[in-house]
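Take a look at the structure set out below.
Here the complex is missing a single protein chain, while all its other protein chains stay put.
Let's turn to chain A:
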Amino acid sequence: MGKKHETPLLDELKKGKWISFVREMERAAEKSERTEDLLGQVEESYRDKITHWKHGGMAGVRGYGAGMVGRFSEFPEKYPGVKECHSIRLNQTSGFFYNSDVLRKLADIADQHAGGLFNFHGSTGDIQILGLTQADAEDLFQKSAELGFDLGGSGSDLRTPSCCVGPARCEFANYDTLQICYDLTHAFQDELHRPSFNYKFKMKFSGCANDCVAAASRSDLAFIGTWQDNIKINQGEVKNYVKKFNVQKYVLDKCPTKCMWFEGENLVIDDSNCVKCMHCINEMPKALKSGDQKGLSILIGAKAPLVTGPRMGMMLIPFYDVHEDSKNDYEWLKGLISNMWEFWDEYGVSRERIGELIARVGLVTFLEGIGLEPTIDMVREPRSNPFIKFEDEEAGAE
């Protein structure tokens, strides 16, 4: 067994009602003694109020440039179990569905080849196994691959795509988030495993505007389910809701476009003014359903603050007919994505997210570069400054 460390500060975090990560680390240490040293080092961080991991560090498997995050202890002699303490990302399943059989096999792999510790899941979506050495990497990778779990992304590549629970267990889903996430992940295996971009690129799939995987905030390319025709109303169920709560106050008055009203006892929706925000459907799921012409909106450019400030995804394609395109193996969508990546490759600079590139060169230049026309849905409002760059041919030659 590895040397036991005194952990009085971490021990405080075994108290309280919420399940304790310290308890989990101790359980892992029973199976994998290197995690004893992880507890020791984290305790030292709690004492010193500072991280004790060395900067960066390379680690990986042959043939891939991504999938592992290298990490080395500042105190390898004191904590030899975490001298090397890398994490490896395994591509999760669509919708995070598993069975007990495969989870137990993954648990065995984590005990045998790493620190017996997981993150279920990393923020991007991957299963992370913590605490392996470079020497473990090949075995861990191949054993996981035999179970059908390849590595996920890291570095300047396509990161692991992720999706909401979608049609597997949600009546709001407007398209098959699990299938397109699975299909595109397979289609772009090379871009995911072998970094060739200026910087990272993320894709996330949400089945409706509730955006349960936070696509519009956490992915460069966000796919948000929507519909083009009318919300389907079950007037009988509306009446049941009216008996239960104040539908006027909590549904109709909260509609952002005020496009709903009662005519007698019947609910009426002016669908031409509906922005598909989901509020009324969320509040009365038995009475209201999205329309039949389902598809998705594509938003682009979301990112965290570094370097030029945080960005949300902005509307790029108001309606993409994913059902039609999936019949052709997503030919149109793959063409669009490949145009974006080419433009980004040509005009982006190192460590520039695609949202920053669009902000730098201007949306119209970007649209021309990838072969799309500007549409009014892309803007909140038209420009209010007059600094317009008219093109020569429109102004007429002198």
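Just so we're on the same page, a residue touches a chain if its C-beta (ideal position, glycine included) is under 8 Å from a C-beta of that chain, and two chains touch if they have at least 3 such contacts; residues count from 1.
The rule is short, and it goes like this: contacts and distances are computed from a predicted model.
Missing chain, UniProt name from the options "Na(+)/H(+) antiporter subunit C", "NADPH-dependent glutamate synthase", "Coenzyme A transferase" or "Dissimilatory-type sulfite reductase subunit beta": "Dissimilatory-type sulfite reductase subunit beta". Touch with the chain that is not drawn comes from one residue among A:P310, A:G335 or A:P374, which is A:P310. Those residues of chain A that touch the chain absent from the view are 9-10, 12-13, 15-25, 27-28, 30-31, 38, 42, 45-56, 62-64, 69, 71, 85, 87, 91-104, 106-108, 110-111, 116-121, 123, 130, 138, 142, 145-150, 160, 162, 164-165, 167-171, 173, 176, 178, 182, 185-186, 189-190, 193, 209-214, 216-218, 224, 250, 254-256, 275-279, 282-283, 285-286, 304-310, 312, 349-351.
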